[in-house]
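This is the structure I have questions about; it appears just below.
Removed from the display is one protein chain of the complex; every other protein chain stays in position.
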């Protein structure tokens, strides 16, 4: 079994998750080096995960001939530059979502990947969650017949800090991006038109920052499916992540994941504990599974399960969703690019 | 369609339920007369249900040649006497459970019914509940294979008054009697041996009255099934009425019935409203269904679905359960009679 | 207790349901007379429900001074004429939904009701269903905070015959009308704008008849709530009737109603029986409850719970939904009238 030497760029929250997966759960992967603008953060992750080297910069990692693949876990505005540089050095690339906020830069990066012939996998981890994967399986296998309707509910437990909201690219590029990917994944087809209804209901500061925090987005797929995405930045009961697909042969729907499945009955009510409250807990296994898929694809020379095109389309959808909101009308994806 | 003229003996809680069913839900039944030692109670039910006549006594009803059938809803200690007198006059009989607390009297009553060739249906209404009927169907149809294990949970929302406890015949004859019937109904076979574990946990006054309020009763069926009945006089969350049968091909289990199926998620928990709290609400439809079955059996000359034998056996089981509790050992039903 | 003499116009499916409720479940109501263009149908319902008289025409009923109230259960195109005539004779009116397909006629009818000072209740029975009533209660009581998002799923088990589709007024007036009412009821506020996405997915014949069979309708309420209605004419698993409201303090969601709550586990899966498949079964209790509310309102001189305005607005919404579909854009209700 070939071992893959991996360099990690970015030692923040998600960089650390991937480092731990490489170190403790994937015998085939060797986390060889890590870097971060905050060198102390990089050193701490290195110590915790037994990563032998902290690099001074991403360039140092790209230049290392022993590195097979890199994980781009730095801030979004650096993603495309990192991809271009890594590709130029022949590294396979795993990049967090979104690839970027602008299509021009994404297209430059994808072209660089294409020229270099390296693999690029984008971090849409939710595809690897057992619940959503089961929905996809039902659709793909025909278990529910031809799909007609699709609903995604995706509500965060709490909004991010306003400082983050301001640089996030807006809810559609920051949060709904996952749901746009999920919609394509579940239905296995492309969206043609998007119509957004949105509002500021959670926090007026989000509105002042030019963003919205509550949205219903209607999707029209090429194959005729009509879908909705329901987003809120704040569900007080925790992380609400569900999907339903309805078709000619039936329907499949997922429920939330709870820390336990005990039901308590008292004189007041019949209740269970709140669902998992944080994406790290809810999607723990999906982060490991996407990393395993990436390492396996690199090791075995197979295509990655979520490629650069899969990274680009949700950005188009996010831009269309915002344009629909701004103009109060359905927007075709072909208007965006 | 033949109409059945029915006389009702007893205008208490359950008498009124049956009167309403006859009056408002069964076009084929005509509630023609009612009586009660408390004549005012009889008059009130008569007024509410449009019953044209209040009789001074049960005898007056039995003597009326226009009456086809009678409902015995008087106190338990009068049941057998009523059955004997009604049978002597050729009336078909619906009698509330239990038939009596002593087997000798029950046997006299069943002999009288037999001699008269009238029908006797005993009020084990729970057989007619959609949930328990579905469990029976799964067992009878082989949907879960050969049954191996059976569990009944039967917990009341609150104990009856101590004054009632003292004349109730004890928990096994008063409350578990329904579960003994249910066990026979679900498995479709007879119990051979009973072993009781019981205690006073809810209210020491119940213990002082010589009774228990909490019990686990293990049943051994002739066909090898092992079953349990879980009883409590007080479930603070409401009426807890469930059953599970496990077999070689799978299992079937029922849940409680709630007034609605809404789920509320807040910052505290994910909850639903308490289950229905009162047997009148929980078993509304089963009371109507058993009465319809009785009226139809009388009108069409078919056998009743719960006959005198079905009324006798649970009393044997209740006596065995008490004997097992008193002697701290398994008791065979053949020891009782 | 005052008894209300009721005349029933229309002995079809729903007319019979209401007749049975009046006859067997509402002691306070007296179903005194029934009529139908099909006199044989009227005679049959009369016989079954003990209604003493079959009238030759609605006019005969309106002219009867002993009649306090009438139920208009005839075909939709006759509703407004019946209302106008009944109001002229001072009868209180219960009318099935929709009032009509055109606003002009509805307005004439409402004006007549207003002039006569009689009560008009419209047959939006689902408000009286325990599940939806519980959702409304959660919203009204603040149990889930300020509402932000609302979703209604309303899927029929099978499409009506094409002959009916052609005269139905289209899915929005025929089927979604209930959901438009439900949306207003649940949120307790008015909708300002509607945007429809719809398609023919179930049966091309429905498309040839100028209608659609699958739709997602986005509603913008005055109070800022964004809602969706999901409609399909064919859910193979039965009648799918659910609602969810999400707010600042939590969410409430209802599930479907099944004939029993047993869960079967076999070597294949863990399953329950299909939900109730027919609106008569699913909404049995709500039909009885709306009729009780009408009879009580008439008897006690109190306002009806679903009045003429409540009957008019969903028609406006249905017309807006169709216009939005035809023009591919959001439509304000103020554009309709």
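For reference, chains read A, B and C in written order, and residue numbers begin at 1 within each chain.
In this text, contacts are C-beta pairs under 8 Å (C-beta built on N, C-alpha and C of every residue); 3 or more make two chains touch, one makes a residue touch a chain.
Remember, it's a predicted structure, so these values are computed and weren't measured experimentally.
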Of A:135, A:202 or A:333, the one touching the omitted chain in the full complex: A:135
Residue, one of B:38, B:114, B:248 or B:334, that touches the chain absent here: B:248
Selected from B:76, B:176 or B:232 as touching the chain missing from the view: B:232
Selected from C:274, C:313 or C:336 as touching the chain missing from the view: C:274
Hidden partner interface residues of subunit A, rising order: 24-25, 27, 48, 50, 130-131, 133-135, 138, 143-144, 249-257, 259-267, 273
Positions on subunit C contacted by the hidden chain, ascending: 235-238, 240, 258, 265-275
Residues of subunit B (touch criterion as defined above) contacting the omitted chain: 145-146, 148-149, 151, 155, 195, 197-199, 201-202, 214-216, 218, 220, 224, 226-228, 230, 232, 234-237, 240, 246, 248-251, 328-330
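By definition in this document, only the chains that are shown with their structure count from here on.
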Most central chain, Cα average position: C
Same-site or different-site touching of subunit B by its copy subunit C, using the half cut: same
Farthest-lying chain, centroid of Cα atoms versus that of subunit C: A
Separation of mean Cα positions, subunit C and subunit A [Å, integer]: 43
For subunit B paired with subunit C, centre-to-centre distance based on mean C-alpha positions, whole Å: 39
Two or more partner chains touched - positions in subunit A: 235-237, 240
